[in-house]
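Presented below is the structure to which this report refers.
Apart from one protein chain that is not included, each protein chain of the complex appears where it belongs.
And now, chain A:
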Amino acid sequence: MEEYGGGDLLGEAMCAGARVVVVEDCVEAPAAFVLHLLLKRALAAGGGGGAALLALAHPFSHYDRILRKMGCNLSMHRKSERLHFFDLQAFPGGTRGGAIADSLAQLYSAVQRVVETYRAGENAGRLTVMIDDVSLLEVAANGSADDVLDFLHYCVTLTSEMNCLLVVLIHEDIYSSEDGVGLLAHLRYIADLVIKAAPLSTGLAADVHGQLSVVNKGMLIEQRPAKGQKVWNFHFKVKENGADFFYPGSRH
């Protein structure tokens, strides 16, 4: 059952060629669980992939505890250097000084070094660069969306040059006001794939926690040109050890 529900529908919806994944959530329906699932998948034993987690929201122990329940030992992966954890809760740090652009450039150089050493090693799989979350990065940059976008652009170049996967979490409701275009609109342009978590449109339910929309924006160079569906909608229920995904009404 876990295998069936544990991200199967999500995996089906996510097209293999997507390189920039933007996960949008809101207060009523947090999508952190999507990040956990993607992190678990990136580190899954068969694939041999790696991950670099830029954590602004939570400390390592938080992810470790959650992923352990999902059957993935982050501490072990960290020791074997398949997971690189950047603890950025104090980013950019008071002591370092200098402009935020420099801090972001330094952060990028650290990420790039990780990617390069990963590719130089014996690893066959893909490296996933994950940012949790971009809204906090913008806060750290004193609200300067341009600097954050520069940083993200460099991360995007990693995906095309070094075959990485970039996963970014952003809180959509922060940007819902009409104060022009923020980070969110730019991110939606950058993204190949948008995963959007929202509360149930029909109201609260005991056994459904929300609905997930997956939009494949379609890459310019498609992996499968004749690919059919681009937009997927389904419900989810978050559990201790993963999440269930199912189509509306298909649950007994």
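Going forward, a residue touches a chain if its C-beta (ideal position, glycine included) is under 8 Å from a C-beta of that chain, and two chains touch if they have at least 3 such contacts; residues count from 1.
We adopt the following convention: contacts and distances are computed from a predicted model.
When the unshown chain is looked up in UniProt, the name that turns up among "HTH TFE/IIEalpha-type domain-containing protein", "Ran-binding protein-like protein", "Elongator complex protein 5" or "Ribonuclease P/MRP 40 subunit" is "Elongator complex protein 5". When the omitted chain is restored, the residue from A:Ser61, A:Ser80, A:Ser160 or A:Asn241 that touches it is A:Ser160. In the full complex, chain A contacts the hidden chain through residues 105, 108-109, 112-113, 146, 149-150, 153-154, 157, 160-161, 176, 180-181, 185-186, 188-189, 196, 198-199, 201, 211, 213, 215-218, 220-222, 225-226, 229-231, 233.
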